[in-house]
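Complex shown without one protein chain; remaining protein chains in place.
Showing chain A:
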Amino acid sequence: MLDFPLWKRIWLWGITLAVALVSVPSITSLSGVSLPDWAEGPEINLGLDLAGGSHILLEADPSQVASQRLESLEDSVRTSLRDAEPAIRIGDVSTSGGRLSFMLDNPAEIDRAREILTPLINGNGLVREWDMQLVDGNRMILTPTEQGLDQAVDDAMESATDVVRRRIDDLGTREPTIIRQGDDRIVVQVPGLEDPQALKDLLGQTARLEFKLVAANRQAEITEAEARANPLPGTEWVPFAEEEGLPGLGMVVNRLGGIRGDSLTGAQQGFRQEDNLPVVNIQFDAQGGAIFARLSTENTGRRFAIILDDEVISAPSFNEPILSGAAQISGSFTVETANQLAITLRSGALPVDLTIIEERTVGPDLGRDSIVAGAVAMGIGSVLVVLLMVATYGRFGIYSTFALVFNILMVLGIMAIMNTTLTLPGIAGFVLTVGAAVDANVLINERIREERRRGRRVVAAVENGYKEASRAIYDANVTNFIAGVLLFLFGSGPVRGFAVVLIIGLFTSVFTAVVLTRMWVAGWLRDKRPQDINI
C-alpha cells in the first residue's frame, strides 16, 4: 500500500503541479495583478454577483407568434386569390378561433383556389404548416398544424435571439452572454454594466415598424370609442404613442396592405432640413421600396401612419410620390431617442414581444466589496484550520495542510480550465470543499492514531489507517456527488454556482487527501524509517 514507484510519483506530482499552475492567472487577476503576456492562461469568470452587471431573463408569448402568422396568412390568401387570372372572389373572411375561414363566391372555383393555396399551406419547410378543410362545398378553413406552429415559434425565438445579440453588440459592452433557454426564453448577461436602464430600454422594444394607410374617410385623429361607434370593415384603430401629447387619440388605418419594417436595409439618426429636429432616416430594400413607391403614387395627398409597436409615432401625408426607397420618420424625438430607435430598427424587429420576467442587477461597488470580504474571511478561516490541524496531528497535520493548499489551487485550476464561473454561493461551496478535504484528512489521521493505540507497528498502522478510512471517505463523497449532480441538474442560478464548485471540490479533495498525502507519508516513512510517530 505504501509503495509508490518512481513513475507513479512523477505522474502524480505532474498532474498536481500542472493543474495547480493553471490557477495562477486566476489568482493574480482576482487580486488585481496583471501578468506578462506569455504567462496568460485560462481564467475563472466572475459571476455577476461578484463582478457587478445585469442578468435578464426574457420570455416570449408563443400565442403572439400564432396570431401574427394568421394575419400574414390572411394577407397572402387575399393577395394570391386576387392576383389569380381571373381573380377569385371571396367573402365572409374570419380569423376567430385561431384559424382562417372564408367563403368562395363561386363554388365552381374551388379546385383552382385549392391549387393556388397549396404552396401557402405547405410552407417552404419540411413540415406542413396549415391543414385545409372544405365545408358546405364553398367554405375553406385553414387550421394551423402543431408542428408548423412549433417550427414558427422556434424560428421566431432563433431570430429574436439574433436581434437581441445585435442590439446589445451595438451598445458596445464587453463580453455579453446571450443564450436561448428552453422553448421560449432568452437569458442575457452583461457583466460590469454601468447603465442597466439603457439595456432594458433596448430589450423592451419590439421595434416592429409598420407603415399603414390611414382609412380613406377617416383622416383625423379620433378616440377609440368614436372609432368603434362607426366601424369600418378592414380597418383598425391604433393609438398614438404616449409621448406624442395626444392622449386617448388614435387613427383608423387599413389593417392590411401596408409595409413592414422587415424590408428596411438601414436606419440612421439625422435632422430634418426644415426645422432641424431629430429624425430617423430609413432605407427600404428593392421590394419594400417598390411597394412604398406604389403606395405613395396611388395615394398622394393621403395620410399614412408610421406605427411602432402598435402605436402611431407620426402620421404625415404623402406630398409627392417617393421613388427613392428612402423615407424619414419624424415624431417627438430627442437626439438620444432618435438614435436608440435607429439602433433598434437597424438590428431588426423582434419577431415576437419579449417581456422581462427576471432581472438581477448588481452594482460594481457591491461586487468588489463581496470579493474582498469573501477573500478576507476565507483567509482567516484557512489560517485557523491550518493551526488546528498542525496542533492536533503534528507532522501529519502539515501534510494535510499541504494537501489543503494543493486542493484549493486545483479547484481554481480546474475551474479555469473548464471556464466556469465563480459566484457568491460558489465561495460558500469552496469553504465546504475545504471542510470535506479536512474531514478526509481527519478520518485518516484519527484512524492511524487508533491503529497505533491498538499496538500496530508504524507502517502497518499508516497502511491500515488509509485503507479503513478510505471506505467511509468514498461513500461520503459519492453521496455528496449525487447531491451535487442533482443540484446542478434541477437547481437554478445560485444553486448551480454552488453545485459546480462542490462537484469539482469533491474530486480534488479525495485526490489530495487520500492520494497525495499517502505519497508524502510513504516517502517519509521510507526515507527515515521512524520507530514511532507522533500523532
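Quick note on the criterion: a contact is a pair of C-beta atoms (placed from the backbone, for glycine too) under 8 Å apart; a residue touches a chain by one contact, two chains touch by 3 or more; residues count from 1.
Here is the rule we use: contacts and distances are computed from a predicted model.
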From the options "Protein-export membrane protein SecF", "Permease", "Probable glycine dehydrogenase (decarboxylating) subunit 1" or "Phosphate transporter", the chain left out of the display has the UniProt protein name "Protein-export membrane protein SecF"
Given A:251, A:342, A:362 or A:504, the correct residue touching the omitted chain is A:362
Touching the unshown chain, chain A contributes residues 49, 57, 59, 196, 200, 204, 355-363, 365-366, 369-370, 373-374, 376-378, 380-382, 384-385, 388-389, 391-394, 424-425, 427-429, 431-432, 434-436, 438-439, 442-443, 446, 449-450, 453, 468, 471-472, 475-476, 478-480, 482-484, 486-487, 489-495, 498-499, 502, 534-535
